[in-house]
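Following this message is one structure expressed as structure tokens.
With one protein chain removed, the remaining protein chains of the complex are shown where they sit.
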Amino acid sequence: MSKISPAIKIKIQNEDFDISEETKILHQNNTGAIVNFVGVVRGYDEKNDQIINSMVLEHYPGMTEAEIEKIIIGSYKRWELTGVTVIHRIGKLKPSDQIVFVGVSSKHRQNAFDACNFIMDWLKTKAPFWKLEENNNIKNWVEFNDTDNQALKKWEK
Amino acid sequence: MSKISPAIKIKIQNEDFDISEETKILHQNNTGAIVNFVGVVRGYDEKNDQIINSMVLEHYPGMTEAEIEKIIIGSYKRWELTGVTVIHRIGKLKPSDQIVFVGVSSKHRQNAFDACNFIMDWLKTKAPFWKLEENNNIKNWVEFNDTDNQALKKWEK
Amino acid sequence: MIIKYFSWIKEHIGKSEEQIDLPNYITNVNLLINYLNELDEKYNIIFEKKELIKIAVNKTYSSFDTNISNSDEIAFFPPVTGG
Partner (left out) sequence: MIIKYFSWIKEHIGKSEEQIDLPNYITNVNLLINYLNELDEKYNIIFEKKELIKIAVNKTYSSFDTNISNSDEIAFFPPVTGG
């Protein structure tokens, strides 16, 4: 966990999160628009045609927080944000569990949409997390999806 | 209020809303991504260089719900959504109050981002609501902002 | 026919709704506006710049040449400012 300023919050945690509470924190002076993304564990892996009973998320402690912090600071300037929160869960998760929260506040709505969308695209391709899908005794490290790389490219200026 | 199907919810109400509760409702089978937009009353009108103490929102009962329902049904197909909730508050609101909630769930994140962004752009230009800003004895009907019209155009196929 | 007004139009007319009996020859929104303009000059300011007025017939966005009859509900309002 690190809390860089009152308006930037980064947490890597096992516990679930409460979206209402997180939204309150994003509510700063001058905020007119808040966009939240919530990622949910799905119970089915389409690529491998496989039901998922649970998954385990591992990450690279220290690097994760540092890289997320860098990307948030860049987003702050680009979209004139008033707050950013990134929460990513690790450890064992089950289908329909919340896995990731990206919340962004700004004076204007399009900036909030774009910044939240960009940070999610970035997390998918750059934040050092890895998913191990489990189905009884079958364990399968999820493979990187190249369409995520394409998604990130749309933010290149 | 109208609740068209388990996964579509439209409410025009005086009361505040709870984002966590609304997000749970959006959490359907097959949902992988939820995007929420929360609009917040700002305490300052930049156009008129005017502090806002409160505002009153009026709408056209019946037409509001019907028009929102139409746009949601169109979005459902276009972005393969699993749930949509639109809540818009009416009556007297104060700066930093939540005014509007648009929540969208989908299998894939870009669809959720786009659908939520589109519905917000649509609400801003087409949903029959009107804001009266109040500052002591000065009352001022907010003027339509033409940049909102431009924003909606980006969704034309 | 029920006519509804919202926002500053409602304040200018002094009521949110009125009932009028439509003569037979009033068959579309444009003709209704001409009729109201002649009925009372309070309508003139509202319909002075018609391009700034939005119209709904039976709670659906409509235009100046939309057909109407005595059983319809018409609404006149300024561009919307919610969200």
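The letters A, B and C name the chains in turn, as written, and every chain counts its residues from 1.
One rule holds for everything that comes next: a residue touches a chain if its C-beta (ideal position, glycine included) is under 8 Å from a C-beta of that chain, and two chains touch if they have at least 3 such contacts.
The model shown is predicted, which means the values in this text are computed figures rather than measured ones.
Across the entire complex, contacts from the unshown chain go to A.
Across A:Arg42, A:His88 or A:Arg109, the single residue that touches the chain missing here is A:His88.
Interface residues of subunit A with the unshown chain, by the touch rule above, are 39, 57-60, 62-63, 66-67, 88, 99-100, 120, 123-132, 141-145.
Keep this in mind: only the chains that are shown with their structure count from here on.
Using the mean of the Cα atoms as each chain's centre, the chain most removed from subunit C is A.
One inter-chain figure worth recording: subunit B and subunit C are separated by 26 Å, centre to centre, where each centre is the mean of the chain's CA atoms.
With each centre defined as the average position of its C-alpha atoms, the distance from subunit A to subunit C rounds to 49 Å. Chain contacts: subunit B has residues 39, 120 touching two or more partner chains. Shared interface positions of subunit C, i.e. residues touching 2 or more other chains, are not present.
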